[in-house]
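Only one protein chain is missing; all other protein chains are in place.
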C-alpha cells in the first residue's frame, strides 16, 4: 500500500531564501520530501512551489501542520493550500445531453483510475439516469426553464453543500451558471470546452470549426469563471481533420479529444498539481 | 529520371457520370492515370477531383489538352486548372525582419527540396540582403513609409510581372497589402501566420498566447485574401508549451513551427494538391 | 435517413484505362459515384481503388452486382470485395483481464458510435461478465489451461461460426491464437498492441518502454497474422512521457491511447477503407 503524503501548494512574491525556509520547515519536523517543484515567473517575480513529503514519521499531526505553518506563510505573504494524498475528493458531475464525457468518467471510476468519488450526477435532462444508476451512482434531475433557473441553481447549490462536494465537473453542461454560484466555487469547477480556446468560444464550436475550414480541432479544460470560456486553462489537446470530415466526423473526433483532455485536467487537479494565478495556471507536471 | 505527368484540378456541381467522363477523356487519348483522388462535399454537393496521368504516350500535346478538354469542362460548369509536373514554378519571397522562414526556404532550395525557383526576395528592410545574395538569389529592398506605400507596392507588382512570378510567399512580411494587389494574385499568395487561426489573429500573437495562458501554440499557412487572417487555410500545426515558457521561449518554439508549416503548405501548393472553394481548401494529401 | 451505398475495394496490377473501366461500369448502370479514391504504388505498380456509389437508382440489384462485375475483375486480375453501407457487421470482442478497451467499445456502442453489433464478448477470465451483461451483451467464459487450449479454441471457433461473426476484435486478449484459427479469419481479426510497433513487440511493452527510457510511448492496431505483432498495421498513435512517469503512469497514459487507436482502426475497417497488400495496408482516409 502507498504511504500517505502531505502536499503544499503555494505562491508569493519572490524573496531570497524561500526554498530554504520551506524545506527547513519540513526537515526540522523530520519530514522527507519526495517531490519538490519550484518556479519563479520572470514577469512579476512570483514564486510558486509544490512540495510533497511523507507523513510517516513527520513530527506534526495533520491538524498541527497548518497551525505551525501559518506564521511562516504570513511572513512571506503566501497564498497556500494543504492537501493529503489519502483524502478522496468528492465530486459532482454536471451534464446535459452529450454524455460521452460522463460515460468516460464513470468508466474510469469503475476501473479505479479516478482518485475521487462521484457523489452525484446532476443534469437538466433525464437521459443519463439509467446508465448512472446502473453503476450505483446517485442521479439528480433538475429540469431548467427560463422561470425556474435561479431557483433550481439554488437547490443544486444546497445539494452540493449537503454532499460536501469538493469539485464540480461540467462534463458538457449546457446551462450558464450564475456569478454567485461560480463565486462560491472558485477554482473548484472544471469545464470542458469543445474547441481550442480562445478559438471558437461560445456556442457550437463544431460548426464554427467546420465553417472556417481549420485543419486541426481542439478541446480545452479550464476552471470556470464568470467570463464564459475565459477561465484559467488547465489542459488542451488537438486532432487533425481534413476537408473530408463532415460536421458529424468532427463531432466524433472531438468527443474522443474532450474525454482525454477532461480526464487529464481532472487528474492534474486531483493530484494537486495546479496553482491558479490571475487568468493562468502553473501546472507542475 | 522521373517522367512528366499532367495534373487536372477541378470542381463543379456534382453530376452522375463525372468520374467516368473524366477518366474516359484520358483513357481515350491513351493516357495512363497514376493518381486519382475525388471527393464530393455532402454540403452543397460539390464535386472535386485531382487526376494525374502520364504524358508519355498521351495522344494530345500540352497545348492541345486545354483545347480538347474545354467543351467537356463547359458542359459540367467546371472550374479547372491544368499543370505539368516538370514545370518549375517561379516564386518571390516577401520578408521583413523575422528571417527564420526565409532562411528555411533558402536552405530547402539549397538542398534541392523545393520544387520551385526563388526569383526574388523582396523586403522593406535591408537585413536579409547579405545572406540572400550569398546564396545567389536576387534581393530587392523596397523601404516603406506611410507616404510611399502605394507607390512601392506598384513597383513591387511591376517587378513580379517582369519576373513572371507564379507564387508569392509572405514569409513573415509585416506590411499589409492592398486589395488591388491581392485581387491580382488570387490563390497565388501564401502567408504564414504565427498563431493557430482563428485564435490570436492580428498583431503579436506570441504576446496574446502568453497573456491568455494557453497550453498549446500553433501556426497557420493560408492563402491571403483581403480579410486579414481569414483566407483559406492550407496547413496548421501546434506545439505544447507550459507555464515555464517565457515570451522568448514561445517565440523560439513558434519559429520552428512556422518554418515547418509554411514549408508543408508550399509543398502542397507546388504539388498541385489544393483546390480552393469559398473560404476553405480541399487538400488531396 | 442516410441512403445506402455500395463500396468496391480492389487491387490489381496497374493497367491503362482502369479508372475509366471501373467508373464506366458504374455509370453505365446508372450509378452515382459519391467517393472515389485511387492510388498506384510506385513500387510494384499495384493499382488500388475504393469506389462508393449510391444504390438508389442503380440498375443492378445487390445480388447482380458481383455477377456482372466478375468478368471485368477477372480480366484485370483484381482482388476485390463488395460492401453495402447499410449492412451492420457482427463482431466478437476477445478480452482477458485488462478491460479498458472493452469498456470503451461497449460505451461507444451504447452511444451509437460503433457501426457494428457486438454479438459476443469472449474471455478466458470471468471478470468482465457483470459489466458486459449489464449492457445486454452476451458474455462467454472460456477458461484456458495448458491442456484444454486447443479444445477451447475449437469451441470458440464454433461459436463464432454459429453467431456469423464478421470481425474479431482482440481488445487486450492475452492468449496466443493458433495458426489454423488465424488462417480461417484472415484480415478479420484486429488486435491492439500496447506499444509503437515494431518497438517493444512481445510481452510487457510498458516495462520495456520504462526500462529503455523512451520519451514517447505508442499503441498499434493491426490485423493479426501468424507472426505475432507483425501483421499489417492499420493505425498508430503516440503520447509523450517523462522521467517522472512511473510504470503505473505509463500504463494509465497508454490505456487512453490504446482505446483511441483501437477505436480508430475499427472505424476504418467498418467503413471499408482498408485494403491489405502483403504486410502493409492502404488506408483511404
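Order of writing sets the labels: A, B and C. Residues in every chain begin at 1.
Simple rule for what comes next: a contact is a pair of C-beta atoms (placed from the backbone, for glycine too) under 8 Å apart; a residue touches a chain by one contact, two chains touch by 3 or more.
These figures come from a predicted structure and were not determined experimentally.
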Residue of B:49, B:65 or B:99 in touch with the missing chain, whole complex considered: B:99
Of B:26, B:263 or B:282, the one touching the omitted chain in the full complex: B:263
Absent-chain contact - pick from C:82, C:157, C:174 or C:238: C:238
Chain A residues touching the omitted chain (full complex): 14, 16-21, 23-24, 26-28, 30-40, 240
Chain B residues touching the omitted chain (full complex): 99-100, 103-104, 107, 110-111, 113, 131, 134, 242, 244, 252, 255-256, 260, 263, 285
Contact set of chain C toward the excluded chain (per top definition): 39, 41-43, 196-200, 211-216, 218, 232-238, 242-244, 246, 279-283, 285
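In the analysis below, only the chains that are shown with their structure count from here on.
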Far-end chain from chain B, centres as C-alpha averages: A
Fraction-based call for chain C against chain B, same above half, different below: same
Between chain C and chain B, distance of the C-alpha-averaged centres to the nearest whole Å: 37
Centroid distance [mean C-alpha coordinates] between chain B and chain A, Å: 42
Per-residue multi-chain contacts in chain B, two or more chains: 39
